[in-house]
Structure formats: structure tokens, C-alpha cells
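A single protein chain has been omitted; all remaining protein chains appear in their positions.
Coming up: chain A.
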Amino acid sequence: MATTVAVPEMTDKSPRRSSLLEWVTTVDHKRIGIMYLLAALFFLVCAGTEAALMRIQLWKARFDFLEPDTFNQLFTMHGTTMVFFVGMPILVGFGNFLVPLMIGARDMAFPRMNAFGLWMFILGGLLTYYSFLQGGAPDVGWFAYAPLTSATFSRGMSTDYWILGLMTSGLGTLSGGINFIATILTMRAPGMTFGRMPLFIWMMLVDAVLIVIAFPPLTAAQTMLLLDRQLGAHFFDPQQGGSAVLWQHLFWFFGHPEVYILILPAFGMISEIIPVFARKVIFGYESVAAATVLIAFIACGVWAHHMFALGLSRTIDIFFSGSTFLIAIPTGIKMFNWIATLYGGKIRFQTPMIFCLGFLAMFLIGGLSGVMLAAVPFDWQASDTYFVVAHFHYVLFGGTLFGIFGGFYYWFPKMSGRLMNETLGKWNFWLLMIGFNLTFFPMHISGLMGMPRRIYTYDPELGVDIWNQLSTIGVLVQAAAFIVFAVNLIGSLRSGERSGDDPWDAWTLEWLTTSPPPAYNFEVIPAVRSRRPLWDLKHPEDPDWEHE
């Protein structure tokens, strides 16, 4: 910026405390976004610890480090936490911080509802975790299949905490989804047509639509379950004519779109980062946006691929197998778009970019094992084995989390005004890459050898000890990666190199304003004439709008 005023560091104690109050009471989208990220990182530590404890238990056959019922609580809480209290809040947090900045708006459409969503998420997370103090955490799996959840089999309150915690945070998620839709549809800067929106905005819009479609059925199903447990209704009670299968249908009608809710914003992040670090415009902007819409559309019609082992019927299996194969087409289109963007680019291998490249490689593996699982006979063999665990970790960890790390390294300067350390960033990436693959690749093998998931131990005769030991060692390496990340985050926040407004020489509007941005975001509401408004500004002799 033309005028930079040195602000003295605050050392006095009283203004600090009042600034904490300011954070808690804020309705500013940037602060809300950052609080989403911090709360989600806290829950990430919880979920990671749960995973590590499970991996210790699985170190060798018939190990007795954990009680079986503790193991059940740990895998339930790990899955629930990662999906509802880590994955979505981190993505919603980035969305909150970035959407108004990227579209040149002052704030989200409903700032107070935005704060409501944040606090509902935190309340829901704490409510779910409070169950640990009330006789034990939920132990029915993150999918909570009936009749395990009935009052007969799930005594105590743990399942009720699971229901109420997720309903509460779900309400927050829904309000966030509505907010994103209203913001993106009505508050874009002058000139920013749908065809000029950054791809991250496209992904967030489609993501929000999926939230609005997928969450109400979950809420309805959870209400029925709560009525079953508390008022003696019979929805999911086969003894009284109820249907355990209906729960699976309703849960997965939510559950599959949920996977896309978790991956689309990460697609959006790498669609922003890859072009900037390849110094090229995204290849096939229109097809990336169209493929996203198509993915969301198909995603609503594939849910029963989680239920092949149930034996629904040949016709149903064939339909859902076919629709699941179809989803590989728009996803494949995007992979080719990203790779074509890299092709011939002047690639800068900085940390945000190498996480994106990691994303492409890992997500490809997860996508391919997903195509394998879409084939019904293969699914029957691999269902409920560690092969499935490997598959969705390659998608949601190798995909979503790698994208999120890329996003942290890319947008941290905008949030804090400082760069994250490059050397530590590289260490972070390589430790995570090695640890991740060491943990999850062997699961393909142990799974195909017959190791069942959600069971606290395994038979020595199965011969999978070595693969499990590799997985457990991988967790140690991952832990090192997360520690490096934490050190980098805290260290860079305190004494990272000053980034300036636009450290990556990027092209979208968030880099136009200061780092961190002022409360009002932009002094002058920017007008947009192309997909890369900052390129136009920096290169008036060759603006994009002459070519688009």
C-alpha cells in the first residue's frame, strides 16, 4: 500500500483483555473465520490423539492396551470429530475469511447469523465431548447404525449427546450455508459476473447448496432417533416393525454429499493456489466450474454405494454402482484441468504449491480406490475392511487436509501480515507425506488380507501384524509433522517475515487490500473486468479482459 503507518506493539495488559472480549463478541467475518480455524485445530488435536491411541492398540495382534468399549468410543469420536468439528469448520472458517474478500464485499450477508453459526459449532463440539464426563462417549460409529443406537443396546446418554451435539453444530452449519449463498449471489463487487468469480467462490457456492440439501435429512433422522430413544417411538426398531435400513438410507443420503461438502472447498483452494504458483491462468475455468456443479448433482444420487453389503437388490445395486462410476467423470475432468494448468508453467515450488501437488497425487490414489469400491462385487469383498479406511483417508486426509495445509500456508500472510517459515513448511510437508503414506498405504494391504475395521483387535493368524506396525509408526511421523506445523504457526505469528499485501504476486481481490485487512476490507469497492482483477491492475498494457 502507498501509506504504511507503523503501529506500536501493544504490551499493556488491559487493552489485551478488552481485545479478547472483542474477539468473543465480534461479528466480523475475518475474526469469525479465524476463530473457526483455531477451534477446529483444537478439535484436530483431540481427534488425532484418539487416532493415535487406536493405532497403539493395533500395534500387534491381541494387544490389550485399550478395553474394547474404549476402542469403540475412540473410533466413533475420531470419525465424528474429524467430519463435524474439524473438516467442516476449517473449510467454513476459510470460507468465512475469504469469501467477502475475494468477491470484494464488506462482510458476509448476515454477520450476526455468522457469529451464531460459529458458536453453535463450538457448543455442539463441546456438548459431544462432554459425554466423556457423563459415563462414556458415543460408541456407535460416526454413522450410528440402528439398532445399535436403540435404548436397548445403547444404554446411558452417550448416543443422546451424539444426537444433540450434531444437531446443534448442524444448525450452525446450515446457517453458514445460507449465509454463503446469500453473500455470493447478492454481494459481489461491480463487474464480478458468475463467469468471473474465483473458482474458490464457485466451490463454496456449490458447497453451501449441498449443505442446504443434505443437512435437513440428517436433522430429521436424528430427531426420529431421539424420539425413539426418549419417547418410545419405533422408527428404527425392527422389533416393532421399524426399519434399521431406513436409518442407513437417511444417514447416507446426508453422508455421501457430506464427503463432497468436505472436499469441494479444498478443490477450490488448490484451484486458486496452483495457477498462482504455476504462473498461468487455470486451464478450462468453465469446465472446472461446470464439473463442480455436476459433481454436486450426481453426489445426491449415489448414497446407497455405502449399503452394497446390505443386499438391497440387484437393480438398486446396479443403479448406485453406475451413478458412482459417473462421478469419476467430472472429478477426472478437474484432475486434468489442474495438471494442464501445471503443464508448461513456471512452477514455484513453495510450500503452498507442494501441498497442492501432494493433494493431486494422494487424491488420485483415493479416487482410484473409490472407483474400485464402486464395483459391487469388489465392494462386497472389501466392505468393512481397512481397505475402505485407506480409501477415504486418501480422499479426506490426502485430499482435504493437504488442501487445507496448502491453504494455511497460502493465506496465513493475509490473515496475519506475516509469512510462514519456508524451511519448516518443507519439513512439515515431507514429514506429513511420508507419515501419511506409511500409515494409510499398508491399510490397503491389511484390508485386502481381511482385517476388519471397527474391531479392537485382530487374529495373529491373519498375518497383518507387520502392516499394522507400519501404520502405527506412520502415526509417529505424522505427529512430528503436526508439531512442526504448530511450531511454524506460532513462531511465524510472533516473528515471521513481514509479508506485505501481496506476497505471492497473486490475482484475486483478497490480495488487493492490506495484510491483515482492515475491518471494512476495502477502502474503495473494487470493480472487476476479468477473472484476474489484480493482473489487469498490474499489467494495464495486457489486461485479461481483452482476451476473455
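Here, a contact is a pair of C-beta atoms (placed from the backbone, for glycine too) under 8 Å apart; a residue touches a chain by one contact, two chains touch by 3 or more; residues count from 1.
To be clear about the criterion, contacts and distances are computed from a predicted model.
Asker: When you check the chain that is not on display against UniProt, which of "Cytochrome c oxidase polypeptide I+III", "Acetolactate synthase small subunit", "Nitrite/sulfite reductase" or "ATP-binding cassette domain-containing protein" does it turn out to be?
Answerer: In UniProt, the chain that is not shown appears as "Cytochrome c oxidase polypeptide I+III".
Asker: Would you mind spotting which of A:Gly135, A:Pro216 or A:Gly311 touches the chain that isn't drawn?
Answerer: The one listed residue touching the chain not shown is A:Pro216.
Asker: Pick out which of A:Leu41, A:Met192 or A:Val206 touches the chain that's been left out of the picture.
Answerer: Among A:Leu41, A:Met192 or A:Val206, only A:Met192 touches the chain that is not shown.
Asker: May I ask which residue of A:Glu22, A:Glu67, A:Asp505 or A:Glu523 touches the chain that does not appear here?
Answerer: A:Glu523
Asker: Considering the whole complex, not just the chains shown, which residues of chain A touch the missing one?
Answerer: Residues of chain A in contact with the hidden chain: 1-2, 109-110, 174, 177-179, 181-183, 185-188, 190-194, 208, 212-213, 215-217, 219-221, 223-224, 227-228, 231-235, 240-243, 246, 250, 253, 512-513, 522-529, 533-534, 536-537.
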